[in-house]
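With one protein chain withheld, the remaining protein chains of the complex are depicted in position.
Chain nomenclature is as follows: A and B, assigned in order of appearance, with residue numbering initiated at 1 for each chain independently.
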Amino acid sequence: MDPLLLAAVAIGAVLVLLALRVPIAFCLGTVSALGLITFFSWRPGGAFDLERGIEPALTLIGSAAYSFVHSYPLSMIPLFIGLGHVAYHGGITTDLYRALRIWLGRLPGGLAMASVMGCAGFSAITGSSVACAAAMGRITVPEMLRYNYSPRLASGAVAAGGTLGSLIPPSLLFVIYAIFTEQSVKVLFLAGILPGILSLAGYLITIAVWTWRRPEDAPKPDTTFTPGDVREAVAGTWPTVVLLAVVIGGIYLGVFTPTEAAAVSFVIAVILGFARGRLTMASLVEAARDTVVQTTMIFLIALGAKVFTTFVSLTRVTPAVLDWLQSVDAPTVMVVAGLVVFYLVLGMFLDSIGILVLTLPFTVPLVTGYGLDLVWFGVIVIKLLEIGLITPPIGLNVFVIKSVTPSSVTLGQIFRGVSWFLLLDGVVLLLLLAVPALSLFIPGTVD
Amino acid sequence: MDPVSHELPPVEATKGERLLGALSMVGLGLLALIVTVTVVSRWVGRSIIPDDVLLVQELMVAVILLPLGLVTAARQHISVEVFTARVSPRTLAVLSALGHGLGLLFALLLLAAGAKGFLGAWKTQDYYNGVLHIPMWIGQAVFVFAMVLFALRLAIMIVHDLRRLGAGKA
Partner (left out) sequence: EAVTLRFSDYGPNRGTRAEAMEWFADQIKERSGGSMDVEFFWGGSLLGGKDTLKGVGDGVADMGTVVGFFTPRELRAYNIGDLPFENSDMWVGLRAMHDLARENEALGKEFADANVVYVTNYTTGPVQLICTKPVETLDDLKGLKVRASGPYGDALAELGAEVVRMSQSEVYQALDSGLIDCNQNYYYSMKGYKQYEVAPHVLEMDWGQNMSFGIVMNKFAYDGLGDAEKKVLAEVAADFEDHLAQLMMEEQAKVKAEMQEGIDGKSIEVVVLPPDEKKRLMDMSSKQIDEWSREASQDGLDAAAVIADYRDRIAAYQKELDARGYPWTR
């Protein structure tokens, strides 16, 4: 069977099954596993020969799945998710959010602004956007709903805010990008800071415009605060500052690697929680249970996506698309535009890590061939992958927000809420594309 | 009567599945401790845990895969609901059975793949290069074990879904 046709059939089958409510992990995993068996059993021009195909297919499924879970760097994911839950149960994140809420609560849409600011703060102590969305989502969304914010604004703001997790260092995606392009992790981390702040500004503007157009979506809370409240709230943020110093300081000063930062900050958060009397054995167990359940759920999806990515890679759909891009023989602007569209489309369906692994071997030579900067391109790709986390039909951040908020909030509502934020993300993306200095300025000051 | 529910209720996990969940939590704690002790001991003088990276990798297999039953029983696998938001409970049960059926197929394929990996690792008796010579088959065995229980749980979920279908008919 022609590999490109096989890939097209598989992608079609995935879309149909997704629409039929088949869990994403099962859908991607089963279709791609069957796709792999077909690929190896039914070679172009030959007859279907299962006996010949089953062995390589099973080996490939096994190696893709097993090496994905049997991974040291990816232990960052449960650890940073765990940090989020422990910070939540230990009151660390609540304190941060409370302080931000007191500072910003009086503004129109202040609770939503406090939420995305909280996301930005939490991004600096987590390496994964999904972990970021999960941790902030479960605190801020119920809080906003309690103050009668519209579910769309409440969930959309945090789903979008969560995407700061990979742009603002530490960032698992930058680490993977660094490995593939042999760029310095530190330089990439530094490069992500300004674009992260810019994205944050975009989200704040979105909220301001939203609440200006539809004030009923964000009723002003009727609570007032005394200067004493404010002082107390500020004082309550010190654990966040400590964790931030451990993670960011530790990584920047090179005291430890991002994975080590994840483990150390997780352990510190547990110790702080007990020391401050905010964490009990029971709540630690609850945090741990939430962590492993969520980690498993996310890893299963990512694992399905990994098998799918392997299948797609084998069928050579990616180079076919890239060949076509190259055959147009377009000027740089066109190539960059093509790459942007390419990553946006992939981001609609595939998981971020899978996309990186699948595309970088092909796009990096294209990018360097056109004399473009790989650090800058890294920032662009990560931003595009972040956008992919909130675009339908498969938006991992949206699903995570869904999983940690009351079931009355529907996926449709979250996607609709996110669409406002996507608009400003587009503007930020254009700025990053047009002005490489936004990405390269900070790393330039350090070297 | 409930209004049309968009989600089927979770199924209670077995004692064994809860135990595996607890093991996964212990594994995560162990993993965090291994890395932290490595960092701290490296500061103080020399790294005291041999093959820390390899141990973390092995633990990851258990941490990630042992809670599969818990997640599945709780119906926590994420799916796209927009296109089927208004279907009847009967249809919902059918779709759920379809989903679990495909999940079972995936789990069985992973099981077969894992079993193949385990047998290969057992036959060669190969190990991870390091101080402890950790045999490769250990992690593979955990993978296979987790997939067997995952497949069983999915089969049970199909039964639950079909029962709901029967109940919806009545």
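Note that in this section a contact is a pair of C-beta atoms (placed from the backbone, for glycine too) under 8 Å apart; a residue touches a chain by one contact, two chains touch by 3 or more.
All figures in this text were calculated on a predicted structure; none of them were measured in a lab.
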item	value
Sole contact to the chain not displayed, among A:255, A:321, A:422 or A:442	A:255
Sole contact to the chain not displayed, among A:364, A:387 or A:432	A:364
Chain not shown: contacting residue from A:63, A:283, A:326 or A:419	A:63
Touch residues of chain B, complete complex, unshown partner	42, 45-47, 53, 117, 120, 124-127, 129-130
Residues in chain A touching the chain absent from view	40, 55-56, 58-60, 63, 67, 178-182, 184-186, 251, 253-257, 310, 313-314, 357-358, 360-361, 364-365, 368, 447
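Everything that follows uses one rule, which is that only the chains that are shown with their structure count from here on.
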item	value
In the complex with chain B, residue positions of chain A that touch it	17-27, 29-30, 33-34, 55, 58-59, 61-63, 65-66, 69-72, 74-75, 78-79, 82, 255-256, 259-260, 262-264, 266-267, 285, 288-289, 291-293, 295-297, 299-301, 304, 393-394, 399, 402-403, 407, 410-412, 415
Residues of chain B defined as touching chain A within the complex	6-7, 21, 24-25, 28-29, 31-36, 38-39, 43, 53, 56-61, 63-68, 70-71, 74, 76-85, 92, 95-96, 98-100, 102-103, 105-106, 109-110, 112-114, 116-117, 139-140, 143
